[in-house]
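Only one protein chain is missing from this complex, and each of the others stays in its spot.
Here is chain A:
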Amino acid sequence: MTSQTNDARVAAPTGLEVGESVVLAIDDLRTHFRTEQGVVRAVDGVSLTVPRGKTVCVVGESGCGKSVTARSVLGLVDPPGRIEAGHIWWRPDPGTAPLDLAGLDPRGEPIRNIRGNQIGMVFQEPMASLSPMYTIGNQLTQAIRLHVNLSAKEARERAIAQLVRVGIPQPERRFDAYPFQLSGGMCQRAMIAIALACDPALLIADEPTTALDVTTQARILDLIRELQDETGMAVMFITHDLGVVAEMADEVVVMYLGTVVERGTVTDIFERPRHPYTQALLESVPAIGRGDRARLRTIAGMVPHPDDRPTGCPFHTRCRSAMPGLCDVTPPAAHDLGDGRVAACHLLDPDLPPSPTPAVAPVAIEITEPDHAVPPDPQIGDQPLLSVRQLRMHFPVTKGMFGRVAGHVRAVDDVDLDIHPGETLGLVGESGCGKTTLGRCIARALDPTGGQIHYQDPAGGRPVDLARLTNTQLHPYRREIRVIFQDPFGSLNPRKTLLQIIAEPLRNRWSGRADSAIEDQVAEMLRRVGLRPEYMRRYPHAFSGGERQRVNIARALITNPRLVIADEAVSALDVSVRAQILNLLRDLQDEYRLTYLFISHDLSVVEHLCDRVAVMYLGKIVEQTDTGALYAGPRHPYTEALLSAVPRPDPRLRDTGARIRLGDDLPDPADPPPGCPFHTRCPHRRLTRCDTEAPRLQDVTAGHAASCHYAGELALAGAAHTRGEHGA
């Protein structure tokens, strides 16, 4: 392949060197997809290096080409994708010459000997990345025996040792389990066991924790770090989450539209970002524990599709410091800023005459006065708009030949909750805790098993118990309580125009009304959510995720509701778009005096948006209070653990503070543990009461309720921290 001798350094046009300390060096890689619509340049000139034993995080929004870059390394790009140009120098052993992986036949023997053997890979969806047809053990021993000559028995022993190594309890039993019998976290551990089965020199992790709960994510990240310390492997970590980057990275590569815009050490990138995109990205992330409820700074517009890449600098369509005549014509070169820092921006060109805009200022943002410093609505504290009492939603579990009911999953179990007019109540918890079910009960998409949902229209009228109303009686209330769904792609009917989608709730009741009136109303609504009214005759497929979520919001608000239930409404969105939507939700709340029930697993977003927060665990509310109080001083050990698991977008906090990791996965909700439901995982559990006596949700201090026997005495750590001077 290569003719270089050991000490020869391979110098690339960008000045890239494959020294002995480098295990992987990507040099001007171009991976293109030739489709009928034209060539999509998914990766267009990416250069980066992975030093031996270090972690390099590749970060960027969806469509930036980070996954395709990772797959190119192993020749795993699906057709019609192809590496068109560039080199991928691979040097697992400093004593040998680097090998160009880009030159290997993706179906050939040489690359197969590297895959899984010298380079292991972990993927985003742990469950889907394992074949459902074979046991974990079968897939793991196969991975071992592909590269190591072992008998079946030896391979089994090694596989079990490997399961132990990745922290899978009862490895002998799990060896014979199928992937769908394990939780997502367990599957990801099994995937890691497979990827590391042959002790590779490099682990490529492609969004390995994105599909997991924050508590599971924290433990998987810990595991990858421990294994790295143990084996000295290098890690190439692909993610969109800046918090994860700050936790994991030694070096960071920021990508935008198939190019590297900036790379450098993690401290440099987070504290002294030089590229406008990096700066803007860092500012659009709500960081947990800052108690900061100001408007988020956003990046205007959205990531263009890679097949219509802007000419010149790929970022110029969204960049506030773009220089007309230069940025939209000439692509910026990668400027070496010393210390291994590289950024591609004309502002950093030393030959360029000094521009009126200072290069380091955070420029790519849209600053509006934080109008949310205003004290909370005086209405808050009055009569609650919605008050849920002893709400239960039990799903039967059937068993055996005749569908006998063997038990109940208590998805929502005796929940009390008040939502006051004008406030935003956050509802958080791990997946499976019942938060979505609770939201759907309140919206009466489900018929609750028991309890009351009192709704009081603040404009007058008698309070009603929504839980008891029949479908027809519910009709007027369906306009007052609306839901914004999570999935911006699945929730819009692709065969209807925006006009039909948004006007749907109106037509139900006002079928006799003139169409033009409805149209005006829809146009107005579209304008409100930041879309052009002309779009109303288009179909959803023409829109990006962020725009669809705006359509969803418009559909929810068209009936002028009182209460809006947002179920993971921003979870599927990219960082910069998420900030836009969060700001939009706030503006609309002020404008229409909306009340939100904001259901999310993302604690930083909840802190940013919500006035009060309720924490759910196994169908019960375990803690409920004001946002500030909850994040500063949680009173329930579960909340403490959740807060501690959230990765902070600040690398200096990496090894500070208490690290609480919850053991084991969520208990079976059909068979909740006796006593305190959390006692199986609680680090503060005491044998005297916790496993026998169930705690009740009661006030610890005024307005701060927690259901823990020792809520008053435990000293629990919150998320608040002294914020450094980084940022603007």
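Everything that follows uses one rule, which is that a residue touches a chain if its C-beta (ideal position, glycine included) is under 8 Å from a C-beta of that chain, and two chains touch if they have at least 3 such contacts; residues count from 1.
In this text, contacts and distances are computed from a predicted model.
A.B. asks: Just to verify: the chain that's not displayed, which of "ABC transporter permease", "Ferredoxin", "Alpha-ketoacid dehydrogenase subunit beta" or "Response regulator" does UniProt list as its protein name?
C.D. replies: Looking only at the record, the undisplayed chain corresponds to "ABC transporter permease".
A.B. asks: Going by the contact rule already stated, which one of A:76, A:294, A:474 or A:717 would touch the omitted chain in the full complex?
C.D. replies: Looking across A:76, A:294, A:474 or A:717, the contact with the absent chain belongs to A:76.
A.B. asks: Out of A:43, A:57, A:114 or A:676, which is the one that touches the chain we can't see?
C.D. replies: Selected residue, touching the omitted chain: A:114.
A.B. asks: Touching the hidden chain in the complete assembly: which of A:64, A:155 or A:191 does that?
C.D. replies: A:191
A.B. asks: What residues on chain A make contact with the chain left out of this view?
C.D. replies: Missing-chain contacts on chain A: residues 71, 74, 76, 78, 107, 112-117, 120-121, 123-125, 128-134, 139, 142-143, 146-147, 178, 180-181, 191, 194-195, 399-401.
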